[in-house]
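Incomplete set of chains, arranged as in the complex.
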Amino acid sequence: MDEKVAIIEALVFASEAPLTADKITEILPGTDRKGTASLLEELIREYEQRGGGIFLAEVAGGFQFRTRTEMAPWIRKLKAARPAMLSPAAMETLAVIAYRQPLVKSEIDRIRGVDVSGALKGLLEKKLVRIVGRKDVPGKPIIYGTTRKFLEVFNLKDLSELPTLRELKDLQTAS
Amino acid sequence: MSYEIKLDIFEGPLDLLLYLIRKNEIDITNIPIALITAQYLEYLEMMRSLNLDLAGEYLLLAATLVHIKSKMLLPPVEGELEEEEGEDPRAELVQQLLEYQAFKEAALSLDRRPLLDRDLFTRGAPEEALSAEEGGEPEALIEVGVFELVAAFRRIVAGLERPEEMEIDAEKISLADRINEILVRLEEEKQLTFEELIGERRERRRIIYTFLAILELMKLRMVRAYQSGPFGAIRIFPAVEEE
């Protein structure tokens, strides 16, 4: 492959947003707008001829690599099987439950200062949190705790392996 | 002695010592301890005069060096055990220096590797921009880990009016373990005796934690306990029957 085309490939690949031809021209030495355009042409054609899983798309006034639409079913499978990831809200709710369990929802709401219904539902669906029982007070509120899966996902033998706030603070105080 | 080098470039007392050894072109396994101690102390003095923050570790190593020096000056004590005669007072320090040097070199060789985001880069485009037809969820996700969990908890606690009431200790967490275990079994068996909860493993710690867990669950109004007669078995039930 022509070295300049290779550089364009690397630039487009590493760029967060679709990369404009202007930006490429600015970075590549000794190239004008027209030169860049024809190099981009060459790269687009190369990907077309290869017939691989990705192609160079022209989007939003720039260029970006994308997966071919025929690949969508496979990529959906990939996304379904991804490792455990949590939103910050879910992570905070889970932290409160892990450290303060067993506790009722109103208590989690109070500590987090927001209604945690959504986050709680997600954690129950992911089986990181479970209903451990009900409290014998008016309204019979549901009590929540963490699950065995929680221990597995966080790679803990048991809850006593959770670091304490003091241990975290000890790390913070120095330097 | 020339002081052209910057003084805050040392990563600690061992690093300073290694520097002095290299500077004097000394064999690390045969350190002339008087010379090195003198130079080391000179550096400390200089750092102090420049008001550089002198961590306690530097002084500790200074004390160790002085101690080794004095030991080497002493003639062998009469009647000392045969095997101790051959012991070089420097041996432990040499070993520590060799070990530290090995890791210092390892750190440099790690840094010389092709590094991500410095020498090579991965796909820059965010996930949701990869295919035109799918709209991905824009919410940033955190990969889970214990550090992330405790850091999240700390953030919340820091925002509370009375953070001290959230102080958790290892004891309380151990109790939560036992509570979870009891609740799982109660769910399956509907009622249990204290003996059944303790089970085969009759360690003192386990008995105490089981007892504390039951007290906590009663206080939370999650279980009820009944005793059949003064010395009868204590039976534990869920406080609320699931329909």
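Each chain carries a letter (A and B) given by its place in the written order, and its residues are counted from 1.
As a working rule, contacts are C-beta pairs under 8 Å (C-beta built on N, C-alpha and C of every residue); 3 or more make two chains touch, one makes a residue touch a chain.
On a predicted model such as this, the values are computed, not experimentally measured, just so you know.
Peer 1: In terms of the labels given, what is the subunit stoichiometry of the entire assembly described by this structure file?
Peer 2: Each protein chain kind appears in the complete file with these counts: A x2, B x1.
We take it that only the chains that are shown with their structure count from here on.
Peer 1: Please compute the C-alpha centroid of chain A, do the same for chain B, then give the distance between them in whole Å.
Peer 2: That gives a centre separation of 28 Å.
Peer 1: Of all residues in chain A, which touch chain B in the complex?
Peer 2: Residues in contact with chain B: 10, 13-18, 57, 59, 64-67, 69, 71-72, 75-76, 83-88, 91-92, 94-96, 98-102, 111-113, 132-137, 140, 143, 145-146, 153-156, 158-169.
Peer 1: Across the complex, what residues on chain B touch chain A?
Peer 2: Against chain A, chain B makes touches at 121-126, 129-134, 139-157, 159-160, 166-170, 173-174, 176-177, 179-180, 183-184, 186-187, 217, 220-224, 238-240, 242.
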